[in-house]
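Excluded from the complex is one protein chain; the other protein chains are retained at their positions.
Naming follows writing order (A, B and C), and every chain is counted from residue 1.
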Amino acid sequence: MIGPIGLIRRIGPIKEMIMHAEKLKHDFEPKLVAFVCTWCTYAGADLAGTSRMQYPSNVRVLKFPCTGRIDPVFILRAFQKGADGILVSGCHPGDCHYMAGNFHARRRFATFRKLLEFIGVDLERLQFSWVSAAEGGKWVEVVTELTERVRSMGPMHEFKELELEECWSGKLDTAELKEAYEAIP
Amino acid sequence: MSRIGVFICHCGENISRTVDVERVAKAAEKISGVAYACEYKYMCSDPGQNLLKKAVIDQNLDGIVVAACSPRMHEKTFRKAAQSAGLNPYLVEMANIREHCSWVHEDREEATTKATEIVTMLVERVKMNKKLQPITVPVTKRALVIGGGIAGIQAALDIADCGHHVVLVEREPSIGGHMAQLSETFPTLDCSQCIMTPKMVDVANHPNITLHTYSEIENVDGYIGNFQVTIKKKARSVDMDKCTGCGVCMAKCPQKKIPNSFDKDLGMRPAIYVPFPQAVPNTPVIDRENCTYFKSGKCGVCQKVCGPGAVDYTQEDQLVVEDIGAIVVATGFELYSIGEKPKGSAIKGYGEFGHGKIPDVIDGMTFERLASASGPTGGKILRPSDGKEPQQVVFLQCVGSRAREKGISYCSKICCMYTAKHTMLYHHKVHDGQAYVFFMDARTPGKGYDEFWRRSIEDENAVYIRGAVSRLYQKGDKIVVMGSDIALGIQVEIEADMVVLATAVQPRQGADLLAQKLGISYDMYNFYSEAHAKLRPVECATAGVYLAGACQGPKDIPDSVSQASAAAAKVMTLFAKDELEREPIVAKVNDKNCVACFYCKKVCPYGAVEEKEIRDRQGNLIKVVAWVNPGVCGGCGTCQASCPSKSVELDGYTDEQIMAQIEAL
Amino acid sequence: MKNSKMTLSTETMNLDFVKKVEKLSDSSVRRCFQCGKCSAGCPMRTFMEHPPNRIVRLLQLGQYERVLAGRSIWYCASCETCSTRCPNKVDLAAIMDALRKCSWDAQGASKESLVQLANRLFLENIRTYGRQYEMRLAAAFNLHSGKLLKDFMLGPKLFTKGKLKMFHQKNKNLAEIEKIFSRIEELRRKGEAP
Partner (left out) sequence: MKNILEYSYYPGCSLHASAKEYDESTQGLFKALRIGLKEVPDWLCCGATPAHNVDELLSLSLCAKNLELAKPVEGDLAVACAACFSRLKTAQHKLAGNEEKRRQVEYALDAPLALDKPVKHLLEILAKDFGLERLAEAMKKPLDGLKVACYYGCLLTRPADVPELDCAEAPTIMERVIGATGAEAVSWSHRLECCGANFTLSRPGVVIQLSNEILASARRAGADCIMVACPLCHGNLDIRQKEIEEASGEKYNMPVFYMTQLLALSAGVSPTRLGFDSMMVSPMPLLREKQLI
């Protein structure tokens, strides 16, 4: 069994795979996963509902107490399980229900984005945003935009294929990641 | 094998209009582990809830998914229902197919597919749910109030009146704080002593209040509901129980020329003293630094003259430990004094105003003492240098405040008002005198406040000049004030007899040290931070600690009192139950895996992570691991996401639960 | 101009000019909250038609014409009182420098910029001799400004006190000095320096 970092190494050059995705572009409905915090974005999405705003049905919402709880591994796994695009959204800076959780999340994702880039994931597929409980409209905007963007990028193959060989180890104690965490002050 | 029940709600037509609920129920039935699935018109109605309860019992369910509205709407409802049927409430999850589905999509096909997927994800999640027990923490119903200014006094009285015991700790020999020093108070101009002293006496006489004056907080242990607080009672050298407050000792003490800081050094006091005649308690203390006996072993007069034999030179500092359930911090503020560079202050000092070396340049509190009927001049406005009545007094606002280059960028909030008050008091006392005020803006946003300020100009003769002052210098017995009037764009020079500076309100010196003992946070200036500026303005982020008065930011008396009562109400809410019950969404550390890197401790916004020693039976230290104090943990999960060895887990949001949801994508 | 009504719009507010001044002076004008402390202590206020705080105010509103039209900037003595005491660290003395430069660059010498004339001659002196040659400076100034008799009375007296030298010993490194001047000119020509 190898951890996610090992997995990353083995993927190697995957840029070519993205190329032939073009063909599928039009009749393709992407799968989107949204990792959101309870206090702000989940409530914002609720507000979009109570206001009967309309948006594409591609998104599936996962609720977290705080963006601070969102482990990068979840994102990797979601990509593996067929997500074509991922949204991470929480409270605006300074508004965090837990004061600083979203701040830590931001730091962590800054490092994580580098990792993703390194393994060849197009960062356009991963969006971070702030949606407050009052921003039903913004939720709709963000989800719609991401859906359209990912739709035009086509499906994400690179991780799905790996699913066959890999099993998530649940351990994250490699030297590389440790180093990444050291970077978090 | 799990036995999950799935209940799909129509919400009248709110859901069923776009989602084919029957199809969802059919699909749900097929998910492995689902033992029962049905749909119903209104799940939250009584019959709906009964349907759920019955199914729990009849079908022997060990997990439930209600596919209906947002959990923010009815999660509690269904958890309660399940609980009444004997199921652990944390085995119930809601699939939000209304706000997140039927209301936001029009296409019936798409919406039905999405609803099915949402249900599937939550079924997978609920399989991983664990039974959780609400966490209960016992509550010691005794409150500690730190600081005996008006804020601390108000909070202590409110809590004590509610029947709970209060320990009030005050650093000075008497309670009263700044308000006891004031003359008359805006916006009504009632006499501060007259409204303050009755409250001070109430504190002293209240059966539910233990008063520790001349005392400080030494150490704080524990957490909400369960603090152990060590209080240091400094040696008073007078036995509180024996002293009758007769005052003979003070009258006879030969050391009479010690500047009295309560009077801003304008008056003198003996070495054995009470700060002011209305002090509570009315028991003197010996100022050991200035007492002849303590300096040279001679004198001893006070002991000889004291009838009850209360004077005790051998007294020592004493430590008292109190069990406390909640803490109200009310340590108030300090005025910036314009001398050179004040120690520990961000302020750089005002050389252009003479660094406080011109004797008739005073601060606002000194003016209060001059104007106070019980002050060193008996309420006459006389200037410190030669005791003459000043005919021209210039007031400068915003000294230190709103001057980022001097170190402070905030507005001190009270000085516009007290300066207006000072011009009035001056006019009342020196009828033919003239008051001038240099100001930038008049910040008077309180009830009756702006009217008050206008009155000082329109009825009380004050001349307000919009503009700042560049320099003050002594010229003969006058102080030349070099200012400008920015409306006219010309320089203004006034030869004043006295200048009063509205200096900045700052936190107490050492406020940061107390905060560190309490584990509460403070801002860059050392003002204590509230948990949320708008919605939790009297609570600290640290559970069980509350704020009142000017220690949180500049405040006048009405604000301080309101906040004190609010803090008291919060304490009483906490004390209303014997045990503190809270959602069991807290983090737990797995001792085996923890590698003691303490990233979790670093990132925890609540300071909930502690270091725990693990010992074998012989008491040998095996290792140190992280430990999350469930009373303190806020349940954000940041620690879990940060832990490199996956040793800490947030109940209700475990990796398993989340991964299960993702697997079901 | 002085008393005419000010119409504000994005067209009439020249914020580019303000940005240039901010850059030249390394100081923000937006930080100023118009307390007037600078004007209260300015020794030259009585000679100016706009007090220093109003100069900053006009800049905040992008009214550079009003700023440059007056004599105020030419009467600033660079004493730094304003910059030292400003509660917001608005470096007014540096802003005044920047405005003088802008004005001179745009309009050359004006009646009000006699000081600037003196300054220019002073710098000419450095370029030619490396050091100040006070006698020549005074003579040149009087010649240029048309104030021939100015300080005429002081001259001989200073002379007898040994304070004005007739002849100047030139620096040995004049070539290097000339190089500094010309390389700065070159930078400006290339648009690489303000």
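Operating definition for what follows: a residue touches a chain if its C-beta (ideal position, glycine included) is under 8 Å from a C-beta of that chain, and two chains touch if they have at least 3 such contacts.
The structure presented is a predicted model; accordingly, all values stated were derived computationally and were not measured.
By the touch rule given at the top, the unshown chain touches B, C in the complete complex. Hidden from this view is one chain, which touches chain B at 348-352, 354-355, 473-475, 480. The omitted chain makes contact with chain C at the following residues, 24, 26, 43-44, 47, 75, 77-81, 83-85, 91, 93, 97-98, 100-101, 104, 114-120, 122-123, 125-126, 130-134, 137-138, 141, 145, 150-151, 154, 157-158, 161-165, 171-173, 176-177, 179-181, 183-184, 187, 192-194.
Assume only the chains that are shown with their structure count from here on.
Computed from the mean C-alpha positions, the centre of chain A lies at a distance of 38 Å from the centre of chain B.
Remark: chain A and chain C have CA centroids separated by 58 Å (rounded to whole angstrom).
Averaged Cα coordinates give chain B a centre that lies 53 Å from the centre of chain C. Residue positions of chain C in touch with at least two other chains are not found. Counting only residues that touch two or more partner chains, chain B has none. By the touch rule above, chain A contacts chain B in their complex via residues 31, 33, 38, 42-43, 45-46, 48-50, 52-55, 57, 60-66, 68-71, 74, 77-78, 81-83, 96-101, 104-105, 108, 140, 168, 170-173, 177-178, 181, 184. Chain B contributes residues 352, 398, 402-406, 440, 466-471, 482-486, 489-492 to its touches with chain C in the complex.
Contact residues of chain C toward chain B in the complex are 33-42, 45-46, 50-51, 53-54, 81, 85-89.
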